[in-house]
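All protein chains but one are shown in place.
Labels run A, B and C following the written order; every chain starts at residue 1.
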């Protein structure tokens, strides 16, 4: 059975990539821009086939056999010295879970995009990038060695750059795109160094070999810790965690489905996947583990606070993503591998749902994104409202939604982390409360209360291709919690123990408390918080704790001013200086050649005097 | 007796030379120069070199000076030239050259007198015969070269001194 | 070996083609481009006759060699030879020559014959440099490639071509003088030690030198090659020369001429003076890392698009220097790969800048903007090559940079870590260029407003696409290149008596796995 399916494995990433190639090559056959339908069929169809293939493999193979493993070796990639790398794919249940999310949610977003992007003059380009995005993510997920993973990793970064800057005519979009790429590149460079360090220590880049070796390495080995921390650097960059989180809120410049794709299915989850994939390595170092946990916890809180005060519908969702990924990191840090991946899945469902329905709202309001222009949309966009409400509930982890199951698992593990009450767990609970607050603040501000200025022109923009993915995602966001991936074989971890009942209770109560607060403050759409001027703390939260300002002052400005000062290359002045001195000497000698014969005779005499003086003296 | 003649000749040569360099009239200067040359011819005789003295008188004071006289006459400068010279020979123009030359002279004298131990040696008479033998045996090649030089000088002088109408017409830009 | 074998034929064809091109233009007013194309194609065909060597397991060191006495009295012979490394470089030379010719087919408007004469003679000189194994002959070709290049810049260049040409000439000439000095001294020292007067590379490899002598000679060679490379303090000729040269000239300079420096280091400096090089390695690696970062910073600061690309070359060639002096196979392979990949990507970028300048009369990024909306094909191609140049995995440049970093990490951790930040720098300048020129609202310089620019012609597009395909191939199936270069690099490696073993700064037991248990079951069935 495994041998039978192995050859098909390569087709999963290959199909979207073929779609990409086909899409960029279309004008070569057509000699002009192909109709939208063609682009849509190629773009959506390739991902759809990929998703179907994934489902088929899961159904026939993985569902029956939780320890199933598929692998395929396409060709020898590199064989230099001790370095041997193949273009090899590998699939276990962890990869399978990711594949399901990427292809499944990816497909739904593609489908939604087909409607959302209707009429855009970059339609074909859009789908080409989208396909490349999914293809790169699939390579990332299925890579058997870290360099191949890195290929997908960077590919994802490139696609995010292309898509964030998709509407290139506005140069602000380009700036946001560049920011995303460069900030993640900083992390990626750390990760590349991690790869190099791992290779120089273990002599291999195969993920499984490294994991086995790391598991047998002495505990708290400095190299292993360092390598894990460098990999964490990469993960932090890609997953928009502290301190490299600043790119994600700006990444809203792209079309809304792109945000959905980046936040839900592909890019930002890569960091979580990487750490989960390399969990034996991280497990081998307590420092690295606690670093992961602390990064997660801090990000969770900081982003949560920022999300509470945003005024742009997409920015709220962006901060909530950072915050939720923080949850996953927290989970990874406390060793709740399954919980992290499970939350990744449910998050993909509800965040895709939220973004896509936010996209519907934005499209219906003619590209208005400010929360305070909205309000009362519940009556005008009932379907979208329903979807959005489900998404918010799931995000806030209200009981019996998908988000509840995964977050509960994480919080339980966090409770056990140090055998009871601890800072990480408390952060998680606080985060849950904040999540409840900001998600329902969003819901109330958009859909409840009185009509905002933009609500008047509201025109329901949903069409068939858009409602279908929304409905599917809504169902998944409600009941996705039942789809626990069987990851026991991948992560050999102790099952969650028993926590006191009140711990469960607190975990359930926290988001509800948040909901209640939001209800009190934002039910009528106009809140005391928005009418009066902002306090300093709110301003700080609004700007994402001023990280942008800090980095601008600390890194960007010095760099650009250094570059500006040195534009003409200071080293060049050495050579120009030499040339200048030569020229001056030349001028000096040149003035002595004045054409006056008597002057020459005088010089001659002086020379004779000096010469004779030498004779006399010597 | 010889000493007296020597000193008189030496003084004559020096004074005449000084007059040459300070004279304002070209013809006067030339006449002074001839006097100086003649005085040196006397000194040559005193040093036992009668052939050189004869050549000095014939070639230098005779031929060369005549040549110069011709040129001065061809230039035909007149009184304006004297005024011009007067302006050029302002006293302030003399300080620098005089200083330089004085230093040079002091150095030369220092050098001359630094090897003074053999000064008591006699002067020898060297007649035309010996000079002729030396010229046409040891220095024969140099003599040939000198003759070629003279020929070249002849041709060159002829060529350069020719009066060409075309060239004078483009005088302004012959810079 | 028969005297009329392939290597001299390639050189002769290029030389004769150049003269023919000149004459044909002079007497018939046309035909120079066609003649150049034909002679380059013939050269490529001749080079392709070495194809069997690619797959064969190499029997000897050299695939082919020619030796004819030239000046026997001084032990100088006309001797050429080719091995895997030389073949790769020759292939790069001929391909880039063809690319430059095709992509600038209509660019030269005056004195065309003389242009192609210089073009082909430069190429001939480069081919000679890559194949000569007599040091005197090497120097001869080194000078041959310099002068025609000088004319290319000085006659057909842009606004400030004369100072740029002079700068280029002075830098390269002064440095090659140093090399000549080193060559002659080396030969003399060898002669006085062994009594054999020879300029032959293979014999000089055995020269016995005192460490002090070897160090100074090594420096002589190193500086000559470092100027060409160019390495940090000696790089300032490059931005001027690259910027002012005509597009075809920039392509030649960046894609080929810079590689002669790297080739020289790999072929001559390292094997001739192994101990001295090993002692010098930390310095050279630091220079490499500094070049990477400094070049990236300067590229980031530029206004002139062509200058940006030129400084990016400084940055990229820093990787080559770093890799060569890391003294191990992985890094050296990375350096060779970087030479090829950089040749591809930079040649393409220069041709794109040339295309923009031809269409809009400007390469000032302050005047350009939003070109994507009017020139989508060109912009998409530019995006591809910009991305390649910033080291996107899956393309050749990444493989090269990764291997260089991987290899040099064992030699020196910190230099490698610092050099790796160059990857961030590359992203900074490459994306800045995309942002300023192709994104944003459409802005074109005023004198170009009247006519709307035309997108890439099929000829240009095909040439660029084939380079893109080449880069993709290098990124996904680089093993071909490694296999070809392996014997030559391994030989360089064995010549190093013992590279200084870097003591691991991280004190931990090496957990190197001798045999990995499931290597056999990693071999799945491939589709």
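The working rule: a residue touches a chain if its C-beta (ideal position, glycine included) is under 8 Å from a C-beta of that chain, and two chains touch if they have at least 3 such contacts.
FYI, contacts and distances are computed from a predicted model.
Chemist: Pick from "Monovalent cation/H(+) antiporter subunit G", "Protocatechuate 4,5-dioxygenase subunit alpha", "Sulfate reduction electron transfer complex DsrMKJOP subunit DsrJ" or "NADH-quinone oxidoreductase subunit K" the UniProt protein name of the chain that isn't shown here.
Modeler: "NADH-quinone oxidoreductase subunit K"
Chemist: With touch defined as in the header, list the contact partners of the absent chain among those displayed.
Modeler: Listed by label, the shown chains it touches are A, B.
Chemist: Since one chain has been left out of the picture, which residues of subunit B touch it in the full complex?
Modeler: Against the missing chain, subunit B presents residues 1-3, 6, 10, 13-14, 17-18, 20-21, 26, 29-30, 33, 36-37, 40, 43-44, 46-49, 51-52, 55-56, 59-60, 63-64, 67-68, 71-72, 74-75, 77, 81, 84-85, 88-89, 93-94, 96-98, 100-102, 104-105, 108-109, 112-113, 116, 118-126, 130-131, 133-135, 139, 142, 146, 149-150, 152-154, 156-161, 163, 167-168, 171, 174-175.
Chemist: Take the complete complex as the reference. Which residues in subunit A touch the chain that isn't displayed?
Modeler: 589-598, 601-602, 605
As a working rule, only the chains that are shown with their structure count from here on.
Chemist: Using the definition of touching given at the top, classify the network of chains in this structure as line, ring, star, complete or other.
Modeler: Graph shape here is a line: each chain touches the next, no loop.
Chemist: Which pair, A-C or A-B, has more C-beta contacts?
Modeler: Between the chain pairs A-C and A-B, A-C carries more contacts.
Chemist: Just give me the whole-number Å value for how far the CA centre of subunit B lies from that of subunit C.
Modeler: 71
Chemist: In whole angstrom, what separates the CA-based centres of subunit A and subunit C?
Modeler: 36
Chemist: Nearest whole angstrom, what separates the Cα centre of subunit A from the Cα centre of subunit B?
Modeler: 99
Chemist: Going by the contact rule already set, what residues in subunit B reach two or more other chains?
Modeler: Not one residue of subunit B touches more than one other chain, so the list is empty.
Chemist: Considering the complex alone, what residue numbers of subunit A touch subunit C?
Modeler: Its residues touching subunit C are 3, 6-8, 10-11, 24, 70-83, 86-88, 144, 147, 150-151, 153-155, 158, 161-162, 165, 168-171, 173-175, 177-178, 181-182, 185-186, 188-189, 192-193, 196-197, 199-204, 206, 208-209, 213, 216-218, 221-223, 226, 559, 562-564, 566-567, 569, 571-572, 574-575.
Chemist: So in the complex, which bits of subunit B are touching subunit A?
Modeler: 96-97, 100-101, 103-104, 107-108, 110-111, 114
Chemist: Under the touch definition given earlier, write down the residues of subunit A that touch subunit B in their complex.
Modeler: Checking each residue of subunit A against subunit B gives 602, 605-606, 608-609, 612-613, 615-616.
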